[in-house]
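With one protein chain held back, the other chains of the complex are shown just where they sit.
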Amino acid sequence: MMGEHYSLFYMFHFYFFGVVSIASALAFVTRKSPVTAALWLVNTMFSLAALYVLLDAQFIGVMQVLVYAGAIMVVFLFVVMLLNLGHPSEIADGRGKLPVFVAAVIGIAMLAEIMTISRTHIEAHFAVPKGYAVTQMAQYGAVGSVARPLFNEYLLAFELTSVLLLVAIAGAVVLGRRKDANAR
Amino acid sequence: MMLLQIATQAHPLSGTIAEWVWLLPVLPFLGFLINGGISLVSATHVGPADPDMGHGMVHHDSDAHEVSAAEDHGAVGDDHHAVKPHQYAGLVSIIGPLVLGLSFVLAFMIFSEMRSVSMTTPFIQRYFSWMPVGKLQIDAAIQLDQLSMLMVLVITGVGTLIHIFSVGYMKEDPGYPRYFAYLNLFVFFMLVLVLGANYPVLFVGWEGVGLCSYLLIGFWFSEKANADAGKKAFIVNRIGDFGFLIAMFLLFANVGVLDFAGVGAAAHGMAFGGSLVTAICLFMFLGCAGKSAQIPLYIWLPDAMAGPTPVSALIHAATMVTAGVYLVARSSFLFSIAPVASLVVALIGGLTALFAATIGLKQWDIKKILAYSTVSQLGYMFIGVGVGAYSAGVFHLVTHAFFKALLFLGSGSVIYAMHAAYHHTGNHEDAQDMRNMGGLKKFMPITWGLMWAATLAIAGIPPLSGFFSKDSILSATFERAGHSTLANASLFGISGSFWLYLIYLFGLTAAFLTAVYMTRMMLYTFHGPNRTGEKEQSHLAEAPWVMTGPLVVLGILSVFGGLLNLPEWFHVGRVGMLDSWLDPVVGDAGRRVVTAPSAVSEQVSGGNELVLILIAVVVALAGISIAFSRLKPQKLLPAAQSPEEEGFERVLEHKYYVDEAYDAAIVNPTYQISKNVLWRGIDAGLIDGLLVNGSSALMRGFGWMGSKLQSGAVGTYAWVLVVGVLAVLGAVTLR
Partner (left out) sequence: MLAESLALSAVLFTIGVIGVLTRRNAIIIFMCVELMLNAVNLTFVAFSRYYGAAGQVFVVFVMTVAAAEAAVGLAIIISIFRHRQSVDLQNINLLKG
């Protein structure tokens, strides 16, 4: 399964975007300014979108750009701007040296654990035949190959997400409404 | 109830009135139920009376009560009367003695039947299977043989007399029905004890009489001293019972049966003088020492005088305390093959006889003298059964039951009279202290005469009953010192012969001392000037006939009790009646002791025996005459004005400080260990502190940690969450 051959072009772009996404993520967590951080996160998400395309998930890549980078992050930035938290001096951020150190230790431990698990606990016999994704793509197209399971096996879950979104909208409206002091 | 009356078809007693033997204990039990019921029904009026009511001063506040109680020095057992008799007193006075009288009549009928048939094996009635455990079969069974018949006659006979006496003595007590309920229950258990066909049934009676003893010693339990005396008796007896239990366990573990017949048969197979049989006998004797107040467990008996005087007469003189002697006689098949254990029994008996007699010399409380006298006489009985003269020991048991019951009841009459006198004048003096008596002869002549008879009997003056029984024990001891299995055995590396001569010497000395202290008691109580007080003298009088009547009967028995077992040289009536009567039960065992395997059998010659008797009589007469010549009742001062004793007399008056020594050596260390180690250390420290409070502190610590986690700060929660994720992932990783 792992013994596939990839072109140098592919390999270069894969590692390139991988490095970019990690670097951007590191930059994101280390920036003090929320606006800067958010922009670094957007950068990470773009890199991930590219990686999705490289992993034969073009539709997800497009959604990544549209929904995450385009919609969600914009909302974040919008809120940051709205609350006028742009300047780092306005918000004391970061904890002491000790929490950072402990967090690094925990992070390294967690990374080691996840890596170990991902290397040892992957069940190979569930895998679909080689080139399955390509065949699907050829047969149903990039959108269709996602849409078929989405609207067949996962139709109920899909419909439920609409309810979820409705609730979220209602909740956001209720929470975001400015309470009038004279209302009561 | 499953009736298992299988055996004894061929027994001569089956089909006769002896089949009704179960009724013997049931009758007193019925009395207990009725009297107990009456006691409970009238519970609103019943209770321990305020002892001060007898002095015409009713204290309603407890403080005044306690002060006066402290002044009474604990010897207040009898000086108390309520204002009026109990409402059901009439009914109780009929039922209490009646059931016992019926029991006695039945016993006598069975006894007559037994005399008419010749029986060599015990008559055993099995009623139901009590404890079937594997191979061990314990039946609720009654064994009727010559020994238990004799005990039954003594218990019911003397018991009836004492019950009748109690009607007069206790008639004004508010706890009258309760008293008779306990007394009937006691007789029930005592009959179970002597009629049981196996050790466990005997043990039920053994413990039952202990319970009744406890209840009756602490009958006036509102006095702390009385309640303490009851507790002391109970606890000391438990030590002995421990030994008895061990003996039973040893028997069960090694023999597998616990009924007398089975153990008796198994005893033939045991090694003569083996360690097993010696251990069993020694542990059994520990039980006897507890129940029968021998060294070192005798200390409870003098304190047991806190109970009503008839109780002292019945339980603590005539019957219960002789249960140990009965047990040794009953187990004679074991003791006769354990010479070392028998020597120990005799030696302890001899020591106790001497030791208690010396204490009796300097007591002032009339009941205490009798108590130590009882301990001393019990020692005599143990000498008897120890040296293998089982019928002699039992003979002394019987005669002692007569004269000691008489002495106690006589002292009860005296105390009753003294108390009534003090009651009339509202005097708070001690009604039991001899220094307050004196010259009672002219006020209570009948009691005086009867008690002199009993005194001469206990001192061993011929031809009164005590002389014969005591003499048979002493001569048996002397005889066995020459030739017997005991003489051949050795204890602590010293030959048994030496020990037996020593025991004989102890017995002789104790006989001398007995004569001295009994005469002293009589002199100080009945002779000399009266020290009761001017006003009180006019109220001193003989007790009513319901009390004096039993005294007369007991007096006759005390004088002529010796006829039961006359020695061969005294050809007045039938010789050795009791010996031949008991022969089927203890005869074999006794002969086994006398005929040593290696020794040449040789009887004490008649002349030799007469010398021994002469010595005993001379010793007794010397005791009495010395007492008469040395003691001057005229010089005695009332208790309140008496000076402290000096020197050795003081040691004697304080009973060799044995109680104090026990307090220091056993009671206080136990108390201190209980308090400091068990209570403060283990209970308060370990259990309360570490386990209870510690676990609560631990939980509180967890709670504190938990509350610190519940800070409400989302950041902290995120940390905890991540640590949890790390743990879960770690578990998956290491799977």
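All chains are identified by letter, namely A and B, in their written order; residue positions are counted from 1 within each chain.
As a working rule, a residue touches a chain if its C-beta (ideal position, glycine included) is under 8 Å from a C-beta of that chain, and two chains touch if they have at least 3 such contacts.
Because the structure is predicted, anything quoted here is derived from the model rather than measured.
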*In the full assembly, spell out which visible chains the left-out chain is touching.*
A, B
*Residues of chain A (touch criterion as defined above) contacting the omitted chain*: 1-2, 4, 6, 14-15, 18, 21-22, 25-26, 28-29, 34, 37-38, 41, 44-45, 48, 51-52, 54-57, 59-60, 63-64, 67-68, 71-73, 75-76, 79-80, 82-83, 85, 91-95, 99-100, 102-104, 106-108, 110-111, 114-115, 118-119, 122, 126-128, 132-133, 136, 145-146, 148-150, 153-154, 157-158, 161, 164-165, 167-169, 171-176, 178
*Name, in rising order, the residues on chain B that touch the hidden chain in the full complex.*
710-715, 717-719, 722
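Everything below uses one rule, namely that only the chains that are shown with their structure count from here on.
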_Separation of chain A from chain B, taking each centre as the mean of its C-alpha atoms, in whole Å_ = 96
*Which part of chain A faces chain B closely enough to touch in the complex?*
95, 106, 109-110, 113-114, 116-117, 121
*Taking the complex as given, what residues does chain B use to touch chain A?*
715, 722-723, 725-726, 729-730, 732-733
